[in-house]
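A single protein chain has been omitted; all remaining protein chains appear in their positions.
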Amino acid sequence: MIKVLLFADLEERAGQRIVEIPTAEMNIADIRRYLLDKFPQLSASIRTAMPAINEEYAADQAVASSGDEVAFIPPVSGG
Amino acid sequence: MIKVLLFADLEERAGQRIVEIPTAEMNIADIRRYLLDKFPQLSASIRTAMPAINEEYAADQAVASSGDEVAFIPPVSGG
Amino acid sequence: MTEKNFVITREAIDIEAVVNKVADRNAGAINTFIGTVRELTNGKKTLYLKYDAYIPMAEKKLAQIGEEIQRDFPAAKVAITHRIGELAIADTAVVIAVSTPHRADAFTASRYAIERIKEIVPIWKKEHWEDGEEWIGDQLEKRSYPSGKPEKEDL
Partner (left out) sequence: MTEKNFVITREAIDIEAVVNKVADRNAGAINTFIGTVRELTNGKKTLYLKYDAYIPMAEKKLAQIGEEIQRDFPAAKVAITHRIGELAIADTAVVIAVSTPHRADAFTASRYAIERIKEIVPIWKKEHWEDGEEWIGDQLEKRSYPSGKPEKEDL
């Protein structure tokens, strides 16, 4: 099971912050496709979001395993 | 009477902060000469001090009148 | 540098407490950057803001900014606290404090920290106006990420 976190407008559009994907392994690009399938309303936003695995930014090719925490991080606006 | 203020090492060398000059008018250059005459130990320091009249920096040619407050301001080191 | 120099909090930020974290016998200068909630942006009136964060990653990235500063200025001490939740006009959103032996470095490092926060720290601001609300993205407005993520050198 991979835990995926959605933030800011992604969370709002999906209506939930946490999505659990029942799989042993999946790369970021496939996770993005999985989310788009489940939440078509994420379409515009998820393309500009930066993926992270276990709190570090990750590439589209990076593979998440069961127990990992994946996050999609929209353009940040702290400060 | 012109009131003259000495600060920092000028004050320490002269042994006093306030010098009163019993005169109606005197320009800064003459006040400097007056002080050097009275306190030869100011020699090195008073040359690098900036004169001020009534809390504004002033030129050597500027004239102070009775009631004015003249100050000699050594290189500053606030901050 | 301890992890608790880099904090995401829901409470009002005590500026002096952040400054005290970087006080040092060999510091001659402390620069503090305080980000506050501004009422007007491009003539539009903000009523209040909401900040959200991916808290553990945000604290990690703040700590990374501290390490980046120490790479350039080994004697620097850095502390950053960012508030999240609902903030009113003039409230303090972020406090950055950097101490260094000499003043020029404190300015440079503090400026670096706020720019870097706006690049890599997962914190989001939602503006609430009279006529709507919106999540604000990429305030730097200096670059876009065509690949959907910052390039390696940006992180």
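Read from first to last, the chains carry the letters A, B and C; within each, the first residue is number 1.
Throughout what follows, a residue touches a chain if its C-beta (ideal position, glycine included) is under 8 Å from a C-beta of that chain, and two chains touch if they have at least 3 such contacts.
Since this is a predicted model, take the numbers as computed values, not measurements.
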Report, in label order, the displayed chains that the undisplayed chain touches.
B, C
Which one touches the absent chain: C:Val19, C:Ile55 or C:Ile136?
C:Val19
Which positions on subunit C touch the chain that was left off?
14-16, 19, 23-40, 89-90, 99, 101, 103, 106-107, 110-111, 114
Residue by residue, what part of subunit B touches the chain that was omitted?
5, 7-9, 12, 47-52, 55-57, 59-60, 71, 73-79
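Criterion: only the chains that are shown with their structure count from here on.
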So what's the Cα centroid distance for subunit A and subunit B, whole Å?
73
If you average the Cα atoms of subunit B and of subunit C to get two centres, how far apart are those centres in Å?
49
Which subunit C residues reach two or more other chains?
none
Touching at least two other chains at once: which residues of subunit B meet that condition?
none
